[in-house]
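Before any comments, here is the structure.
Removed from the display is one protein chain of the complex; every other protein chain stays in position.
To keep things simple, chains are lettered A and B as they appear, and every chain counts its residues starting from 1.
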Amino acid sequence: MSSFDYSALSVDDIRSGLAAGDFKARDIAEAALTCIEAADASINAFLQVTPDAAFAAAEAVDAAVAAGKLDTLGPLAGVPVGFKDNMNLLGTRTTCGSRMLENYESMYTATCVQRVLDAGGLPMGKLNMDEFAFGSSTETSAFGTTKNPWDLERVPGGSSGGSAAAVAAGMTPVTLGSDTGGSIRQPASFCGVVGVKPTYGLVSRYGVVAFGSSLDQVGPFARNVRDAALALNALVGHDDKDCTSQPCSTDFTANLNEGVEGMRIGIVPVFMTAEGLEPEVGEAVLGAIQKLAAAGAEIVEVDLPNAAAAMSAYYVIGPCEAFSNLSRFDSVRYGFRDPGHADLGSQYEASRSGGFGAEARRRIMLGSYLLSAGVYNTYYYPAQQVRTLITDDYRMAFGECDCILAPASPRTAFKFGEISDPATMYLSDIFTISINIAGNGGMSVPLGLGSDSGLPVSAQLICPWFEDEKMLRVAAALEREYGAAPIAPSYADLTASSGEPAPSSDLGGE
Amino acid sequence: MKTMDQVLQDWEAVIGLEIHCELTELETKMFCGCKLEFGAEPNTHTCPVCLGLPGALPVPNKAAIESIVLAGLATNCDIEKHTMFYRKGYMYPDMAKNFQTTQGPKAFAMRGWLDLDVDGKGAEERVEVRDLAAGDEANGATRTETGYTTHIGITRIHMEEDAGKMVHLGGGEGRIDGATHSLVDYNRAGTPLMELVTEPDLRTPEEARLFMQKLRQVYLCLGISDCSLEEGSMRADGNISLRRRGETEFGTRTEMKNINSFKALHDALAYEICRQAEVLEEGGTVVQETRHWDPATKRTISMRVKETADDYRMFPDPDLAPYDLSDEFIEGVRAKLPELPDQKVARFQRSWGLSAYDARHVIEHRETTQFFETAMAQAGPDAEKFAKPLANLIINDLAARMNADEGFDLATSALTPARALELLGLQIADTISSKQAKEVLEVVLAEDKDPAAIVEERGMKQVSDTGAIEAVVDAVLAANPDKVDEYKGGKTGLLGFFVGQCMKEMKGQGNPKLINQLLEQKLQ
Partner (left out) sequence: MTEHVTKADVRRIAEYARIGLTDDELPQMTEDLNSIIDSLKPITEYDLEGVEPTFHPIGDLSNVMREDVEGLSFTQEEALSNAPAKQDGSFLIPSILGGGDAS
């Protein structure tokens, strides 16, 4: 056996390496831990690393391989996976990046996490995020910022910033994030990795701390489309603990190599001319369109006449749901309790103002206002009507195309502190939000580096409800043009030769 | 204060009820698989969902939805096919998520009704029907032979979840005011709870009491709840206002919450009628508020007055799929409808010739209904002969005993339906007198023996031999010549005295009918 380049391994590489006996799952877990230790000192993607859980999972994988039963293991056998810290995993803290849950020990395991474990994944730890997923830069985490591996002075995006950065720095090949208005696609774009927000209902939300229940969806980050598709295979399907989850038997890897010939790719003109869209991003997306056309796709213009109202609908629906979802944090059963109060009312107020950060307080306040009597009919009800219009827009558009191509984010990663005004920060998600409103699937796929900033730029692909395999197919075609997502240059060397198989005598027979 | 009767001459009471009932007969909670169990150790029936843990999601219990549809069908409601669950926000420590999952403007069951038969003393409360002739109607109440009937509209029955329970420490008698700490137990949190709301169609405390009682009968009959008022699985909120007779506008109402006995419901409303009348007649205004019924002092006490209207921030729960109930689902539930109390009363009248009054009272309890039905089935071709005496036995002896003695369980008592028939058979055949029958009943219950054996063993047989009785009658008349003269002089009330003397001589075993007949003959 020779040493192996851990961070270069794809999900398939890990499986074939395990099959060939090149390394054991335990070696992979050790390499991942070494890599996390080396890279995360400067990045701070992980809030918590879970070596014991990783080794326990690795042991189970190795036992199965030793028994000749690798075939019985799921698609993520031996694959290190990190989880956004709003996902419950029994035996870990689940903080949601908030003081409120700083010491909260998960009392159960989220379905999406369990499915990764069931698929043979190695749980490496919990990843930093904007507090309760309120943000687009991971700056609102109570536990420090996460740095963008491409430029440590820049944000990784958010709210799933830790999940994006961990993959971009080569710490783990796959992570999970959640996306309420762009929280997977925007950080994937900022960090130059693949990030998939599946159609609403494809992945169970059970055990993922809710932000906007009708908007939230869990999905994978990976450095290549196939890895993301394999992760999706593990994640999707009905969960009887989540009423909104749906059955799914799609193999998302099945048509990755089919190319785009004959596919109709939709372009939304208003997106391409949107105010705030940086030229280098626009150029890159236009370049991608040309490449798809050259590969045989038919490019069609589609109209989303109500997309402009998506932002305001989102900032009504999201805060209303968040206000309600976050009312359970009351210092009674779990979570931060401000000490020394003689009456419950003052304990409530002190605990909630002390436990929640500024952005969380703002959204709770906004939701509380928007749902109040007399105001409900001015904003909440019409926002849900606008949602109908936007949903219809997408349905109409998908009558004319198989998949829509758009920018993922209007710009590349910005610097820490560069955007402090909430309203401007909210504009980070102008291209992603309407997809959550309508429930469609969307994903970010890297298009290389921006001509101006030299930072990663991505396209967003959007699919009809429950036809996520279509956007993965287009993403795979783009990947063939642009190459798989590279590890951020400063971390490529740091994590390259970290894999060192242990002597086989330590690990039992094969 | 004036009496309620005085008040109701001038004022009309307008009463509405909200009746909560837990679906205790289900296995599990409304939105999670935790077991429903009353009285378990605190916090032993909880899970991520009912503890409101971060990330947990609700999944509705299908059997609960079937139960509420069943309740709706049994109370003549329309079943709404398209409904949603809503979140009703309020921060309170017994509500784990700090919102209650409930229904919005549309409930599963809407626009129903129940008819009430009010009779006996309680019917007197409805002053305007007292002097009507049977069949005549006033204010929606129709006079009957024994009282009146009235129609009570049901606005809706919606599905929601119960809260946890709290124990308040450091205050007096576990009260919340003055408490320094409280303990919270979430075992009850998430228990499926139906809330029925009536139209403001009730006019007297007795009607309110009867409505709740009838609803309880219906729910018990459906087998969806134990309807225990003591354990709080069924509880009522009552609201009441007064208006001058003849007016159509509603007055300002007060509300009494969580009333947990039929008597308390009646008495609290009766007190409020008198209190509000006094306030209004003195030129004051009734304050819209929640008042607490204190059974010890028999009065209602004002709770804190709310400064602003409640604002619960209701919105459709995004975690729960909306409902689109199919005809198939609804008809499937309808097929499970058992015979309802009103139908049972009609059948008892039709099949056994019982009066409506007797039939209603026989079915007041599940145990007595069961007892009656079993006995009638066993009575075979003679059933009709036994029906009325059996109804009397149930209403006058057994139900009275059940009401007086909590420990008395008819179903497991020594009086089986077969023994009841045997006992009534002895009475019908004039083998024993009705007085003796009561004695035999006591012995059956105490000693677990058959009535015939008891009668035999104790020599309790009624003497119906005319010769033997005549001898006693003659002796009694001979021993009381002065009383005989008084009787003949017109004091016919003395007949009872002579009967008593004869019975005494015969140690209670003389046939009272024959004694009466002979005495009357001889005294003529």
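Please note the rule applied: contacts are C-beta pairs under 8 Å (C-beta built on N, C-alpha and C of every residue); 3 or more make two chains touch, one makes a residue touch a chain.
Small disclaimer: the values here were computed from a predicted structure and weren't measured.
S.K.: Give the labels of the shown chains that the missing chain contacts, considering the complete complex.
M.R.: Listed by label, the shown chains it touches are A, B.
S.K.: In the full complex, which of B:Tyr186, B:Tyr271, B:Trp352 or B:Phe498 touches the chain missing from this view?
M.R.: Looking across B:Tyr186, B:Tyr271, B:Trp352 or B:Phe498, the contact with the absent chain belongs to B:Tyr186.
S.K.: Among A:Gly201, A:Gly442 or A:Pro486, which one touches the chain that has been omitted from the display?
M.R.: A:Gly201
S.K.: Could you pull out which residues of chain A are in touch with the chain that's been left out?
M.R.: Listed in rising order, the touching residues are 103-105, 107, 199-201, 214-215, 240, 243-244, 246, 308-309, 311-313, 315-316, 323, 327, 330-337, 339-350, 352-354, 356, 361-362, 364-369, 372, 378-379, 381-389, 391, 422-423, 426, 437-439, 465.
S.K.: For chain B, which residues lie in contact with the unshown chain of the complex?
M.R.: Within chain B, the residues that touch the unshown chain are 26-28, 32-35, 41-47, 51, 59-65, 84, 91, 93, 166-168, 170, 176-186, 311, 313, 315-316, 318, 320-326, 329.
We adopt the following convention: only the chains that are shown with their structure count from here on.
S.K.: How big is the gap, in whole Å, between where the Cα atoms of chain A centre and where those of chain B centre?
M.R.: 58
S.K.: Which residues, counting only chain B, touch chain A once they are in their complex?
M.R.: Counting only chain B, the residues touching chain A are 48, 51-60, 87, 89, 91, 93, 96-99, 180, 182, 184, 186, 309, 311, 313-315, 317-321.
S.K.: Can you name the residues of chain A that touch chain B in the complex?
M.R.: It comes out as residues 86-88, 94, 96, 101, 104, 107-108, 110, 205-210, 212-214, 240-244, 320-321, 323-324, 327-330, 332-334, 342, 344, 348, 368, 371-373, 376, 380.
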